[in-house]
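Removed: one protein chain of the complex. Kept in place: all other protein chains.
Chains: A, B and C, in written order; residue numbering restarts at 1 for each.
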Amino acid sequence: MEQAGNRPAVNLKGQAGGVPFNPHHQETAPGVNLAVEIAGLRLANPVLPASGTFGFGAEYAPFVELNRLGAIVVKTITLHPTPGNPPPRLTETYSGLLNSIGLQNPGLEVFIREKLPYLRQFTPPLIVNIAGRTIGEYAELAARLSEAAGVDALEVNISCPNVREGGIVFGTVPAMAARVTAAVKGNTPLPVIVKLTPNVTDITVVARAVVEAGADALSLINTLQGMAIDIDTRRPALASVVGGLSGPAVKPVALYNVWRVARTVKVPLIGMGGIMTARDAIEFLLAGATAVAVGTASLVNPGALMAIIAGLEDYLLDQGLADIRDLIGALEI
Amino acid sequence: MAADLSVELLPGLRLKNPVMPASGTYECGSANVYNPGQLGAIVTKSVAPVPWPGNAPPRLHETTGGLLNAVGIPSEGVVAFREKVLPTLRQYDTALIISVAGETTEEFARVIQALEGEAGISAYELNFSCPNLGDGIPFGTNPDLLYQAVARARQETKRPIIVKLSPNVTDIALMAREAQKAGASAVALINTLTGMAIDVRRRRPVLGNTFGGLSGPAIKPVALRMVWEVAGAVDLPVIGVGGISNTSDALEFLLAGARAIQVGTANFANPLVMPQIINGIASYLEENGFSKITDIIGLARKGEEDWG
Amino acid sequence: MSNKIKIFVQRVKVLIQNLEAEVLASCRVGADVYLLRLQAPTIAEIARPGQFVHVRCSETLDPLLRRPLSIHDIGDGGGLVFLYQVRGRGTAWLARQQAGSRIDILGPLGRGFTLTTNKRIALVAGGLGIVPLLFIARQALENGNQVDFFYGARDRERLYQRETLQAMGVNLLLATDDGSAGFRGPVTKLWEQYLKERRYERAYACGPREELAEFAHLAARYDIPAEVSLEERMACGLGACRGCVTTLRDTTGNRYYENVCTGGPVFDAAAVEWEG
Partner (left out) sequence: MLMYLQGKIVTQKVVAPEYNLLVIEQPAIAKAAQPGQFVMLKAWERRDLVLPRPFSLYRILPREGQIQILYKIRGQGTAEMARRGAGEEVELIGPSGKGITLPATGAIALLGRGIGAAPLMAIAEAAKGQGLEVYTFLSARERSLLLGEEDFARYSRRVVTSTDDGQEGGGRLLTDLLVDIIEKESPSLQRVYTCGSRRLARGLIPLQARYGFIAYVLLEEHMACGTGACKGCVCKVKDPARPEGYSYQKVCQDGAVFPVGEVVW
């Protein structure tokens, strides 16, 4: 595909990584270990896509060798098809992206029937993100996905409002977050990763509650709640008024939360929030994350995941380190 | 005809325009580029009961679209402030808001006591949300403590009390309601979001204090969302602050329901930004056929109930 | 640990490409309107009318997201032509790029127009709605169609690319709001006059939403299969993030959200929910 005047465009100034994208990238350099373990899952490297930004994998297949990822994380699945929120659903902010998708997905049945067979062919563990409107829905999703071949772990999205309890967000109330976790845990033999929201006074309280309820790992942060107004129409820029903020703007907040939670609980963490480059990823590892998830960066540069994996390898070689696990939580205060 | 930019921030406190600096980001007359009397109000840096040195450096770090700081409210203490700083600030022909900091309920009260005899103070702004003291969870994030501190300050003064709210809470509207119940006259939001950065080469936190407060354009969407929430939840004047860098940003906050706005980090990048925003708002009003600024305050909320 | 079943899936030919394309030329053709020509033969070769390219409008993180640009034309030797208006910081950056600079593009993306052969078709463009319609006009003429190109704008100055269209050999019918060129009034009104006399096999439109709604309404009334190209803010452009949806109606009248980036940007005009 390369011709005069055309070359792959992954290596942008100040952007993800520094290697041109090669879908047939060589295996990890000899003598360097990138592999990590999360809740019994062995990941060949600590780099995952963030749920919701990676569709069901196939969308990114032209740019990302799915077999090279640490794990594959798919979009949130709900029990029934979810139409999502009305448009406009997106607006760009300074160094950030505000979105309000509303968990649009085809529902559990269609996922198992139409998406899972494709995803099964890849070797990295498959992590399915789930959300329910009630605790019962979480439990049912967990049970049914555990029976479906090819699912290796569940990531529980507790940042959605509970319809029955007047719209209270599960993830902001420690007791509710714990009940969701316990319900999922009680209905699956699979490892359970709980995804935490940063929109709380003290994230460590929620972290402790879900770990006590059985969470095998935590992922954080979900998006920060934000808003934008169009001064020409004088109306909110998003149809649903409030959306989730992601991208490099939120990175300092994400890193702080990861650092605090890492000092509070013993389970492994998947850190995320504004990771654009391998350097960003290393900050999260140093703060105590065992793996990282890359979201908005893929929207900007579809090859970002590959560039970040390669960048981690380069960092280890450059620093004379043999094992990425030596970086995890290695921050000196 | 030029549009009327004046707003009645509080009963009896009319500002010539809704633009003022965020505490700690503007020194009157330092970059001597304009007369501070042009501003809607002057907001001082936070005044502590006794001299505070502030945090160990490095105190600053630029992040993508933001500024992380762990300055830690250095202050010469209220006595030195009263003797040395206040007399100059009083000269300017605009409202004067004194930002008050403390580590305990009594400390806030002490600062106010020390200033009560002084003329020329339009209001106090209570800074509860400095995230840099203690373990990172400031007492301004606890609704009961917030209530007590505001109520205690209320006993000391009849002057208006503005409560500056921390965004690092689950429910900011709840905090605003507590402030109101305790006697606050207005709320200002948001203070900084707590954040952190790591130097991957040295494998150490960048800031001397490990973590700090994030400000600047990066946090604007969060600030706007909280202003929107609070303006819809409490019947108190709201001052919007958080990442406002230009006229358009300022207008978003006014349209969301803020009665005034504060400009912080943008002063560092552009010392003229506040007068530019004042002029920019005036032009916007004229171009869009509004005769006074109060016509656009909260205008984006029109038909809110239909959105569900 | 996992009982993966290895399924043999035939590798689909990779069509979407991410590459740095050289700017061949960039010039201003109106107040804020620019014509940009990029060298991207591998995309130009396979691009279909109605498809778009997702353009990185920065070398930094500001602005952050790509901007979708419909393909306006395919030039000689692998040139990819765009016509766009500067609306914000992203397009302003794009307008500053000069011949020789390189731009990160992702494409071709999206579903294009359904083409016909040897038929009479109508194209209805409102303002910058001309962008994707010039490309389909060129293709349609090559396929032996007769093309009535209805083109409306605020005034004469905003009727871009008239010469190009004329040179291509379309039957160009102009409308302006102020009457400075052609019919005075909305372009859909002009089209309506022709609809009364001429039978079109298919019709295609792009432009402001109200005009598209009117177009869809007329197409339905005269029972003409019609397609519209829609615009929406996008993040990934690949169908992964579900950010750029529009509301559609299925045959039973049920409303649902479809991605503009992968389900569109070209939609059956009858399927679009114009009220929502």
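Definition applied: contacts are C-beta pairs under 8 Å (C-beta built on N, C-alpha and C of every residue); 3 or more make two chains touch, one makes a residue touch a chain.
What you are looking at is a predicted structure, and each value in this text was computed from that prediction instead of being measured.
A.B. asks: Looking at the whole complex, which visible chains does the left-out chain touch?
C.D. replies: A, B, C
A.B. asks: Consider the whole complex, including the chain that is not shown, and state which of B:T170, B:S185, B:S245 or B:Q262 touches that chain.
C.D. replies: B:S245
A.B. asks: Considering the whole complex, which of B:N17, B:T141, B:N168 or B:N267 touches the chain not shown?
C.D. replies: Answering carefully, the residue with contact to the hidden chain is B:N267.
A.B. asks: Of the listed residues B:E8, B:E62 or B:E286, which contacts the missing chain in the full complex?
C.D. replies: B:E62
A.B. asks: Touching the hidden chain in the full complex, which residues of chain C are there? Just list them.
C.D. replies: 60-62
A.B. asks: Take the complete complex as the reference. Which residues in chain A touch the chain that isn't displayed?
C.D. replies: Per the touch rule, chain A residues meeting the hidden chain are 13-14, 94-95, 248.
A.B. asks: Across the whole complex, list the residues on chain B that are touched by the chain not included here.
C.D. replies: 24-27, 30-33, 45, 51, 53-54, 56-62, 64-67, 69, 71, 74, 216-217, 245, 265, 267-272
Everything that follows uses one rule, which is that only the chains that are shown with their structure count from here on.
A.B. asks: Indicate the whole-number Å distance between the mean C-alpha point of chain A and the mean C-alpha point of chain C.
C.D. replies: Centre-to-centre distance between chain A and chain C: 33 Å.
A.B. asks: I'd like to verify one number: the distance from the centre of chain B to the centre of chain C, where each centre is the average of its C-alpha atoms, in whole angstrom.
C.D. replies: Centres of chain B and chain C (C-alpha means) sit 46 Å apart.
A.B. asks: Check each residue of chain A and list the ones that touch at least two other chains.
C.D. replies: 94-96, 248, 276
A.B. asks: Which chain B residues sit where two or more other chains touch them?
C.D. replies: Residues 64-65.
A.B. asks: Give the list of chain C residues in touch with chain A in this complex.
C.D. replies: My answer: residues 1-7, 9, 14-22, 39-42, 56, 59-66, 78, 102, 104-106, 232-236, 238-247, 256-257, 262, 276.
A.B. asks: For chain A, which residues are in contact with chain B within the complex?
C.D. replies: Going through chain A, the ones touching chain B are 93-96, 98, 172, 199-202, 224-229, 231, 234-236, 240-243, 245, 248-253, 255-256, 259-260, 274, 276, 279, 282-283, 286-287, 315, 327, 330-333.
A.B. asks: Residues of chain B touching chain A in their complex?
C.D. replies: Those residues of chain B that touch chain A are 63-66, 68, 136-137, 141, 168-171, 193-198, 200, 202-205, 210-211, 214, 216-222, 224-225, 228, 243, 245, 248, 251-252, 255-256, 284, 296, 299-300, 302, 307.
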